[in-house]
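Every protein chain but one is kept in place in this view of the complex.
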């Protein structure tokens, strides 16, 4: 193994090198492990005309849309989970407030299937879905094939191969061998589907830590282009075993995003006004960090011997 | 949770209740976790006309074929890995020695895809495969569809939904929540594809052991019909962390299976002549057991707290 | 509604759970008549036993101590499409006379009056779960004759019946409202009133639907929530009343 890894770099360099204007970008993570740190750096570097893909756009894409980074949104459920709406997104869609936003809409399964096809380098993925719904009528990319065995009509969605996928994870070695526990979401499929992969982790660990428990590795280093160490990089989302979800902030976002001026002030204070994730955490303050820090509940090991 | 589980039963009952003459049976496990104990009980109960499906028939199906249980074999690589041939299988195919055996042949990917389709309750699975090969010419179930996006010709295989799948694993709770580490093979897909699932484990553990590390659970109890505790049930295959592969036995099989009389003697001694797995292990002797017992190499735990 | 929804669940059911009332209903059922209920969250937590009220479908408390974690691909392919889910709960901004549900847009799709969140997993729950239980307060606005957009298919509609479409699940078999229960008719799948909460009369209920609501030949009066159920809901399962109002039990 090489003594140093050229993949290990600060967030600034990873975004500068691997996220370009006009790219199709996936920042995945289903509630768990959503990489806000990467999104904020994309905002700071003022990327434009991005096609943003995610099952649940969540606050992370509401912020990118508010900051004018997005041209198009590919999604399956656009709300602030358990709280209300994504108001920057709704303003763009309902009032066409600039920048206007193109929508491409699926169900969760449809978007999971698009990423699975992308990961498998198949041009489409079959699924039993959409019969009796209006979704195919508003999305011409939802099509179908006839089963060569039963004659059944089976729906299809096309492969999604993003230019770049950004995955947050608990830990990786410096070559990008990445371990995740807790909810997996669609992180593996999103990473394998991408032309370029940025992994952002709470901790860089020695390769020996990864090798001591290979069944925990979700993403192999061979498909990873950049490894960024960014503790608390998923806040206000969470990292199982590191920190809890900041549900208060999800509630606060309702008021912030409803008011354009408040949203602008928030971006100025927490994104444009800080240099990096450490600056953001400083703004957030130590009390919140302390309150959200995970309590220990350590699993037992298993025997890999033979 | 119920105080007792009606799923927990001896191997004899599990095979008697869930494996019937004429069934399509999958005993999976790629090198790792091949359930010889279940196969031997099927032989003892003299099941007939089974359609046996497995990527690598291995010694386990060579024994079932030799004992006259099989009518048909669905497979993708039929050899004694690293050693030579499966001679009972070859006699059936090359010399049509009774009982004659019908073959249905795929590549590994094709059979993995058949089980994936079965698990997903899709009638087919698409794969980029078989172009330029003779396999479709000898297997009319390898067909194709045209991609509705690119016009590409994509191969297909039909879903495989076995009547029963038997999975060996390191541990499960008594409801069948099953944890596996080391090589996964195609165990998950084979279990989800099946109408009935028998899980055979090295250890029954308390539900709390499973719940302490839910990311290790490969098969949920909700799809499991029977849970059998059968230590050493995978020998001469292996269980990572419990015992090593008995490579010597794989080498010995070459001579045993080449000679019909020797094979019959072996079946008499190690299958018909013993009542159960404990009897088999007794025949095998303590030295071999001691030599194969795994040495400890325990992984560290991870934090599931929040 | 939470108590009624809980009573729709059978012991041993595998339930696809959302946040809010369905989650409460499931936990109430587990604490009362259905201890063997298995809760599966869209996020991939299987057999969750959260030690706090989860405020999101991907709450870390759903993972800690659960029986298994499934990837989203497995949740949708192997669990839901695979036919392993007995019960799914759905709600929505609009529910029509055949149980079609709209959670996508009010108004036209291209120029929406209100942009709703969209399907999420609702579309595939409606197609694949063995039974769907819809939970929503009854009002003419929420129960129009026809929805503006079909996100999740009901019993019948412009694309044909479930049988004609060969949908694997039985679709919405019960609609639990704040005044009573609707069920699809055998004949054409149109929702009709089959049960009332105590003290509610059928006439007042009929005015709350956006179409001439049919009343089944026999309408049951439902037993009220027991003290035990109310205590569990108000003091144990949702002590801060995040999801239940006074009226709402």
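For clarity, chains are labelled A, B and C in written order, and residue numbers in each chain start from 1.
One rule holds for everything that comes next: a contact is a pair of C-beta atoms (placed from the backbone, for glycine too) under 8 Å apart; a residue touches a chain by one contact, two chains touch by 3 or more.
This is a predicted model, so every value here is computed, not measured.
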Interface partners of the hidden chain - shown chains only, full complex considered: A, B
Options A:16, A:120, A:138 or A:251, residue touching the unrepresented chain: A:120
Residue touching the undisplayed chain, where the options are B:18, B:36 or B:130: B:130
Given A:214, A:231 or A:279, the one touching the chain that is not displayed: A:214
Identified contact with the non-displayed chain, of A:18, A:75, A:192 or A:243: A:192
Interface residues of subunit A (partner: the chain not displayed): 1-2, 119-122, 177, 188, 192, 207, 210-212, 214-215, 217, 220-223, 304-306
Where the missing chain touches subunit B, by residue: 30-32, 55-56, 75-79, 81-82, 85, 89-90, 93-94, 105-109, 112-113, 116, 127-135, 138, 152, 181-186, 188-189, 238, 240, 244-245, 247, 250, 294, 297
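The rule is simple: only the chains that are shown with their structure count from here on.
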Centre-to-centre distance between subunit C and subunit A (centres being mean Cα positions), rounded to whole Å: 29
For subunit C, residues contacting two or more additional chains: 45, 60, 63-64, 69-70, 77, 81, 168
Residues of subunit B engaged with two or more neighbouring chains: 121-122, 212, 215, 304-306
